[in-house]
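One protein chain omitted, others in place.
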Amino acid sequence: MTRKPKNIFVEGPISSEKIAKSIQNHSSKTNIGAHSIFLGQVRADEKEGSVVRAIEYTAYEEMALQKAFEIREAIFEKYNLTCMHIYHSLGEVKTGEICLFVFTSSKHRKMAIDACEELVERIKNELPVWGKELLENSDENWKVNT
Amino acid sequence: MTRKPKNIFVEGPISSEKIAKSIQNHSSKTNIGAHSIFLGQVRADEKEGSVVRAIEYTAYEEMALQKAFEIREAIFEKYNLTCMHIYHSLGEVKTGEICLFVFTSSKHRKMAIDACEELVERIKNELPVWGKELLENSDENWKVNT
Amino acid sequence: MEGLTVKAFGMIAEKLPEQEFKFPKKENTEELLASLYNEYPNLKDLDFSLAVNQQLIQQNTPLEGDEEIALLPPFSGG
Partner (left out) sequence: MEGLTVKAFGMIAEKLPEQEFKFPKKENTEELLASLYNEYPNLKDLDFSLAVNQQLIQQNTPLEGDEEIALLPPFSGG
């Protein structure tokens, strides 16, 4: 099976309905025994003199999609997965909203859980995506991943 | 804060709407940065001469709730979590449907991911719950966890 | 009512005439097991643990006589 890069970007926040629909779509795949899901949610972190009200995400989209494709292929190679889905927000995502949705499915739990964790790490470290924190007092602050 | 045992059991399958609602409920907790979710789905495993069409779950409910409470307390003690939710089906869950929903939330991803994984292991190993596989040919088979 | 309450679960429940029944007071869990095996010989072929008042036990445990005893086959939740 040859896979091609597919879009991972979603304009604005990722809704819980989208997540539910994605879970529901797997009910026909009856060889799946375990799903592992990671969700990134925007925190209202305190910054000097103010508080984060949203993060505005931008990306080097062509490179990010190519990189996401390479990561997908490597993870499919390493783990025995049935499905893998990655969604990342672009544009403004308010505090409390979801900006990252990573979803792996496998026959057994260990594969799904380990693959999901590795995917999240690689996405955070390797995708050319940037978050700018928009503060309540109208200041801005470029996010730094830890 | 003192916590009391709370019900983890759901009659029948766990719907994707319930999962979505649970995710949505966390949008007001703006100190959360990461959610980790595990879902167990009933597989259509092949058994000699037939195939699983559903699993029927029973439990020693009072003991299971007490044990789930102890596990919750231990995990809250060990990891820096904002929230933790556990739902397990009782009764019949058809192939492709969800029978286990474990949900941890934290400020940072590592805590949420590690706590979720440990919770799933402990639930599988320590909760007095039993699954009876109901086969297409009307045979039955007691599930064995691996 | 006096005596132990015995509850069976999972595949054990299917091997006994009743899922929950009263059983005469025994000094400890070893005596109880011996009596249960005597009464229900097919229990001998089955793998199960004992819980006394919802606590899994690993060794012979004294009984007051009114405990809830559970026969628990290997767990298979999730």
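The chains carry the letters A, B and C, assigned in the order they are written, with residues numbered from 1 in each.
In the analysis below, contacts are C-beta pairs under 8 Å (C-beta built on N, C-alpha and C of every residue); 3 or more make two chains touch, one makes a residue touch a chain.
The model shown is predicted, which means the values in this text are computed figures rather than measured ones.
Student: Omitted chain: which shown chains does it touch?
Tutor: Computed over the complete complex, the missing chain touches A.
Student: Pick from A:K29, A:R53, A:K94 or A:K124: which residue touches the chain that isn't shown?
Tutor: A:K124
Student: Considering the complete complex, identify which of A:I71, A:C99 or A:A112 is in touch with the unshown chain.
Tutor: If we include the chain that is not displayed, A:C99 is the one touching it.
Student: Hey, which subunit A residues sit against the chain that's not shown?
Tutor: On the side of subunit A, residues 40, 57-60, 62-63, 66, 88, 99-100, 120, 123-132, 142-145 touch the unshown chain.
Note that only the chains that are shown with their structure count from here on.
Student: Approximately how many whole Å separate the CA-defined centres of subunit A and subunit B?
Tutor: Comparing mean C-alpha positions, subunit B is 23 Å from subunit A.
Student: Once you find the CA centre of subunit B and the CA centre of subunit C, what distance in Å lies between them?
Tutor: The separation of the two C-alpha centroids amounts to 27 Å.
Student: Quick one: which residues in subunit A touch 2 or more of the other chains?
Tutor: none
Student: Spell out, as numbers or ranges, the residues of subunit C touching 2 or more other chains.
Tutor: Within subunit C, no residue contacts more than one other chain.
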